[in-house]
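I'd like to ask you about the structure that follows.
Here the complex is missing one protein chain, while the rest keep their positions.
Chain nomenclature is as follows: A, B, C and D, assigned in order of appearance, with residue numbering initiated at 1 for each chain independently.
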Amino acid sequence: MKATKSIFILVNLIFMLFMFLTACGTTPEDTDTAERGADEEVDEPTGDPQYGGTIVLGTSGEPVIFNALYHQDSASADVTDLIFAGLTYTDESLEVQPHIAKDNAEISDDGLEWTFELQEGVLFHDGEELTAHDVVFTYNIFLHEDYTGPRAGSFTSLESVEAVDDYTVKFTLREPDARFHTLTGYSILPEHILGDVPIGDLEDYNEFNIENPIGAGPFKFENWDPGQSLSLVAHEDYFEGRPYLDGVTFRFASDSNALVLLLETGDIDHMIAPTSELVAIETYEHVNLSSTLALRYDYIGWNLQNPLFEDVRVRQALTHAIDRQEITETVLEGQAEVAHAPVSPLSWAYNEDVARFDYDPDRALELLSEAGWEPGEDGILEKDGEKFSFTILSNDGNTTRRDIGIIVQQYLGQIGIEVKPEQMEWGAFLDKINPPNYDFDAIVLAWGLALDPDPSAIWHSKEIENGLNNISYRNDRIDEISDINTTIIDQDERAELLGEAWAILAEEQPYTFLYYPNQFVALNRDVQGFTHHPRVDMYKVNEWWLNR
Amino acid sequence: MGKPENNVIQQQSDQTLGKRRSLLSIIVAKFMQNKLAVFGLFTLAIIITACVLAPWIAPHDPNFQNLRNRLAPPGPEFWLGTDHLGRDLFSRLLHGGQVSLTVGFVAMLGAVSIGTTIGAIAGFFGGRVDAFLMRLVDVIISFPNIFLLITLVAVLEPSMEILILVFALLSWTGTSRLVRGEFLTLKNREFVLAARTIGMSNTRIIFGQILPSAMGPVIVAATLAVGGFILAESTLSFLGLGIQPPRASWGNMLTYSQSVTIFRTAVWYPTFPGLMILITVLCFNFIGDGLRDALDPRVVEK
Amino acid sequence: MSTLLEVKNLKTHFFAKDKVLPVVDGVDFKVNKGETLAIVGESGSGKSITSLSIMGLVPKPGGKIVDGEINFDGKDLVQLSENQMYKVRGNEIAMIFQEPMSSLNPVLTIGEQITEVLIYHKKLSYKEARQKAIELLKIVGFARAEGILDDYPHRLSGGMRQRVMIAMAMSCDPKLLIADEPTTALDVTVQAQILELMKDLSKKFDSSIILITHDLGVVAELADRVIVMYTGQVVEESPIVSLFDEPLHPYTQGLLNSIPKIDEEVERLSSIGGNVPTPDSFPKGCRFSTRCPHVMQKCIDEQPELKEIKPGRKSRCFLHEEGVGS
Amino acid sequence: MTETLKQEKNSITQDKSDVLLEVEGLKKYFPVKAGLLQKTVGHIKAVDDVSFAIKKGETFGLVGESGCGKSTTGRTLIRLYEPTDGKILFEGKDISGLNEKQLKPYRKDIQMVFQDPYSSLNPRKTVGTILEEPFRVHKLYSKAERKERVEHLLEKVGLNPDLRNRYPHEFSGGQRQRIGIARALTLNPKLIIGDEPVSALDVSIQSQVLNIMDDLQKDFGLTYLFIAHDLGVVKHISDRIGVMYLGRMMEVAPKRELYSNPLHPYTQALLSAVPKSHPSEVKKERIILKGDVPSPSNPPTGCVFHTRCPKAMDHCKVEVPKLQELEPGHFVACHLYN
Partner (left out) sequence: MTTYIIRRLIMMIPILIGISILSFAIMYAAPGKPTVLNLDPDISVEDRERQMERLGLNDPAHIQYLRWMGNVLQGDLGNSFTRKQPVTQLIMDRLPNTIILMVVSTFLAVIIAIPFGVLSATRQYSKLDYGVTFTSFIGLATPNFWLGLMLIMVFSVQLGWTPVGGVSTLGSEFNLLDRIHHIILPAFVLATADMAGLTRYTRSSMLEVINQDYIRTARAKGFRERTVVYKHGLRNGLIPIITIFGLMLPTFIGGSVVVETLFSWPGIGKLFIDATFERDYPVIMAITMFAAVLTVIGNLIADILYAIMDPRIEY
């Protein structure tokens, strides 16, 4: 009896202790005093690069396929970027730079012939040399009628590709295409391995795609333990020299919360840090945070099929009524810039000189009044007996955008507009907003921008019916600019034309452009040589090294 | 002979009149013996009252944001602090309780009504009807519940109403088996046979005779179910499929415990909804346990 | 004849939250060696709890022997520790119960259930125990005893199970066998079989038997002496024949008269009016006063004592004092 | 007074016009399912070809041991079970094939008193409600009249009418059984089937209830089918008695005839098994039957009793004996008398 009594007490004690620990054991460590700079760089390297060591990269997405011709997800891209090499790459300032190619393309005067000289001695992981024939083989897959991947649409302007000699490859276009720059970075596949596989079967050719991808990139595929980790080892004969690291391991976790904990315990060395967790991560002494502007903007899209948003003054008023500055300073921890147009400040096509609709609720009311909206009895704006009331939709996976829906409800409520925030699961959300449904009033969403600033995919009216212009925006000048801008090879000339488009869109406010967010990489202090790329997560990993 | 018998009748009636105890008072007395159950009932009463009165007693608008005062610690202005959008946690806790309790109660009512009806029909009529209904139950039981829940909630927009509907549609099987079992025994009890011999219709027998006697275990199960649904809502919230903001529920407030930042800098934020769920479900379990003993037919019939 | 068991002023009460239920309230009786004593009473008379008190198996929690002695073979069972009682139960005193269908463990074979007693009390090896079990089963009338050993109880009929129970009870040659309504749940033809068996066994084993029953027919068949219990008390004690010939207590009289018999015909049964009072509502005076046709004021005010009226015969009634008699 | 009445009844056995209920070849089989497809592989022959008749105003006793089918017979007669075969003629009309709607008028005429006083009353309803239920079902009387009748009935069965608002658990077993009887009486039935109505009661209470049943029979002119296993009780209450064994009727006779001159070996064994009513009584040699009642799902061939019959002949294993009238009113199904 005595024994059981003491067990009982022990059990209770443990339980209470446990409750106590969880409740009180975690006092925040001077989070308020931590300084955060927008473009803070990682500590300067503390010495010369050294070889050796393996770093663990934390990621919540698991890759699907190690073949750039078929993957659609960023987790796969992160891995393939390390295994494969392309003719070119885009550097951290978003300039296209030669990679396997000796130099950027030599473009004929009519803009139709693009010729690359390849470096010699570029070796695949199996020791075979990468030649122009591999390049031709790779790009011909896109053009093949049996190609099943998602990229055929990008290559409609490409007529043919041929090897002039072993180290020269020539692309022939049907028409000049400024975007073609960005298409020259695709991973080059080894013809000597895949040459005999029918193109139609290539997508399911798992012997290569999943089990043993062979590329010419800095790291070799070693092992994939599904759900847990994936390891790559240094490619000794990498043409730019053996990477400093012996290997790179991707460690998969369920979500960013799990990753943060892994980072805290030192189980991972690197992760893309969510803004909401910065405060915690900053307290980790063994971790550096790097930040840079992401190639992305977040917005509220107004469904222009809805009569509420027909009037441009209404849209402008809506933007006036939302304090984007406050949102960026609070919810985004100051880690964002207010956006005014659908182009990133990082882009060469950025135009600073566009209309701005800063927080000004009075002006908003004026504009609304001009548009015929006056406060009704209950304080809600009315016009012709219609109340200004709508639903703002966001997807439930993204807490920041979900919160913005709620914040907007309050801002617009203050000027007499009734907003009902709603969240949906991503798949259902897309089904609802996309053609043919267009079943929404307003959405909170973000665009991760392509390397090429061509606006047609989102803003051209031909994209209303079946494309991404789901808010049904229609502007003849925008259509025109969309149609012609890609044929202008000269970047400055094109930038000017695009600048006009941005100005129109900023004025018309089909979206309320919210902000350009920063993106963060949390990195163990031991990792050196890191360069933060706004779009590529695994950028120049061959230059990273461990100071251990 | 006549005289002593009358005498006896007199004595009998005196006797029985003396120890008169209604059914309800027996149950109540038995329930009151269970200290934990009484504690549960009392605590739950306070919680429910507070939540029902939320619109009047909440010190702040539960949805009013002050972005400049995010994650403020508990203090005189905001008793339990503020959340990540600067809303008053205490007020949200009260309003969230309304939602959580509504989900629990209404889903329970739905599940119990469906389960009772189907179980009663299957148990009473037996034969093919029973076989068919029980196969249906088998299908639903064999259906991995949480998977269906996830799929359904993902597919339908996760509003409170949908959540209740899905919970009710997926959770009646237990009740129906329970009720069926009760019906199988009760339908051969002599008082039911007696009802049949006087020509009482099946409907009347089912609802007037058997069902009231079968309700004991159902009430117990229903009590436990309310707690179960509150927990289920919080689990779905964890998976991002629960009640959606800005509407507060204990479940979706609790999910912020996932965030390391909130855990480090504002541990009170997820702690309070967590405690509310814990205490409320605990109370329901205590009450259910107490009712199980109190409603045990052996108590009433002996 | 020597006394095997003497129960003196046994009081077993049940304690509910707010009340004490005197289920057995001052019971005295003796059992002699080799004798069959019947305890007769209706439900609520306390006869079963009396027997469980002897076994030291008063239902817990709630029940407790609050007073009295149970002298068995030189020891007071009330005073024995639980450890000492283990050696008495099943060994010196065995018991069989009313419900043969539920008194055997459904998941153990008959063999396991008989042999375990022998192995435990008599320290036999499994083999010896099994042999002995076969013998016992043969004694209680199983022709194919070996076959029965490996059967589970549910395969046997009620009568067969009761035989198994008897075999089990007799396995350690107990000095006293308590049979609590051993035939009540059985059909009349099977009851006849069991009664015959018990008669044989009591001779063969020379055990004393306490037979607890409400059925005066069974008593007439088996018992040497009878005590009649009512509401936790003994109201009459008598040798068997004289009880039937000349019942002393009005309750016994009523009981005997209210039974329809197959060899007599009466136009109308006599009956005892009213109901047996429950332990929480025992009357202050004579406990039978609420139903007694001869009730007097004294009966309502005072409790009569159990007194010897004639040699070997006791009754608890004021009528005898007044000389009214039967 | 009653003595003479009963004798009168006995003398007019053959008069068909006085028959209230006639059962002809009644069978009730319960299917036994087994195997892959749960096919019916056999039947429990609970009642197998039973015939008898009950005359107006008499008490017909049905005795037998557990599993003999006496209760099933009673429940089939009142149509709680669907008869497998046979006719149930109530006042000359066959009610065996009627559906519940057609049956409703007969529901008033035949009522049942059940064995278990604890489970036969709905524990959640007051006695008053329980007793008024039959009126509500048959839409009889006004509210006030119902109340009056219920009080009257309670008085009739010896209970204080003031107790009508009580719940069953507040009553003792004997009182509950009286309530059960009162319920059976509400609709003024012609026939009451008593299914072991006193076997769950204590001896002293049993006699109270038997007396009440006797009184009510006189007052209301009731006919009883009294099912019991206690031979003493059956003898006391019945005018004629049928003895059942394993679903079949073994012997039917007026009670005195049956007890003084049992013809069937089973009846003889049954009677001899009854314990003595006085310790000094010397019994005729007791017939101890071997073994147990066989399973009704697999009854013996021929005469179902042959496996235990001390007088069994080879013939008994083969042929089913017919129930034949050996003496006026005394029927026996046994090959000994062929």
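Going forward, a residue touches a chain if its C-beta (ideal position, glycine included) is under 8 Å from a C-beta of that chain, and two chains touch if they have at least 3 such contacts.
Bear in mind that the values here come from a model prediction, so they are computed numbers and not experimental data.
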Sole contact to the chain not displayed, among A:168, A:231 or A:486: A:231
Of A:157, A:184 or A:249, the one touching the omitted chain in the full complex: A:249
Candidates A:91, A:113, A:129 or A:203 - the one touching the absent chain: A:203
From C:14, C:29, C:72 or C:97, residue that would touch the chain that is not displayed: C:97
Absent-chain contact - pick from B:29, B:109 or B:150: B:150
Footprint left on subunit A by the chain that the document does not show: 4-5, 7-8, 11-12, 15, 18, 21-22, 25-26, 56, 64-65, 70, 72-73, 148-154, 156, 203-204, 206, 209-210, 226-229, 231, 249, 251-255, 258, 261-262, 264-265, 267, 397, 425-432, 434, 445, 447, 450, 457-458, 466-468
Contact footprint on subunit B, counting only the chain that is left out: 36, 135, 138-139, 141-148, 150-152, 154-155, 227, 231, 234-235, 238-239, 251, 254, 257-258, 263, 270, 274, 277-282, 285-286, 289
Chain not shown, touching residues in subunit C: 55, 57, 61, 82, 85-91, 94-95, 97, 99, 102-108, 116-117, 120-121, 152, 154, 165, 168
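Everything that follows uses one rule, which is that only the chains that are shown with their structure count from here on.
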Length of the shortest touching-chain route, subunit A through to subunit D: 2
For subunit C paired with subunit D, centre-to-centre distance based on mean C-alpha positions, whole Å: 32
Subunit A and subunit C, separation of their C-alpha mean positions in angstrom: 88
Cα-centroid distance, subunit A relative to subunit B, in whole angstrom: 46
Residue list for subunit B, restricted to those that touch at least two other chains: 5, 12, 19
Multi-partner residues of subunit C (at least 2 other chains): 268, 270, 273, 275, 291
Residue numbers on subunit D that touch subunit C, as the complex places them: 2-3, 65-66, 172, 174-175, 202-208, 210-211, 214, 229-233, 235-237, 256, 259, 269-281, 286, 288-289, 292-293
In the complex, subunit C residues that touch subunit D: 42-43, 157-160, 187-193, 195-196, 214-221, 223, 240-241, 244, 254-255, 258-273, 275-276, 291
Touching residues (chain side subunit B, partner subunit D) in the complex: 5, 9-10, 12-13, 16, 19-23, 26, 189-191, 193-201, 204, 209, 212-213, 297, 300-302
